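A single protein chain has been removed from this complex, and every other one stays in its place.
What follows is chain A.
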Amino acid sequence: MAKIHVNTTINGAPTEFLCDANQTLLDVLRDNLGLTGSKEGCGSGDCGACSVMVNGRLVCSCLVLAPEAQGMKIETIEGMAEGDKLHPLQKKFVEMAALQCGICTPGFLIASKALLEKYPNPTEDEVRYWLAGNLCRCTGYDKIVTAVLDVAAEMRESAR
């Protein structure tokens, strides 16, 4: 079967790739483009480890077919830091030990960034419900939620 030619933008860079009709965006990111920061935990949209932004919307890349990326703007964990400057969420996750094994971390960071872009002043409950689509088995979520709330407060402070 002929491959499908897709033009897209990934982390700001125009990117083209060839894929099969049944490949997921996650497969293409990981296997075709070498962007292995997005993880596959379940392949069914239940764990959120493959979270990416597609045109500003938080999605599980395992549930997006790769050809659907045509003309879309995709943001992955690899694009979160600017040069050697970590995003405040990335910094805070390390500083506050908001990760143990780290496999779910890229997904949590993408989802948390999406949250703070939409709701810069979330309550603890809002953080917990927003992140309910991301599974973490190591931390019990405590330090993740605290880190996100801390970054939200700091970002509000610096925006003033």
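Convention: a residue touches a chain if its C-beta (ideal position, glycine included) is under 8 Å from a C-beta of that chain, and two chains touch if they have at least 3 such contacts; residues count from 1.
We take it that contacts and distances are computed from a predicted model.
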For the chain omitted from this view, which of "GTPase Der", "Ferritin-like domain-containing protein", "Oxidoreductase" or "Sugar ABC transporter permease" is its UniProt protein name? "Oxidoreductase"
Residue of A:Cys19, A:Leu35 or A:Met72 touching the missing chain in the full complex: A:Leu35
Which of A:Ala66, A:Leu131 or A:Val151 contacts the chain that the document leaves out: A:Leu131
Mind pulling the chain A residues that touch the left-out chain? 20, 30, 35-44, 46-47, 49, 76-78, 80-81, 86, 90-91, 93-97, 99-106, 109, 125, 127-129, 131-146
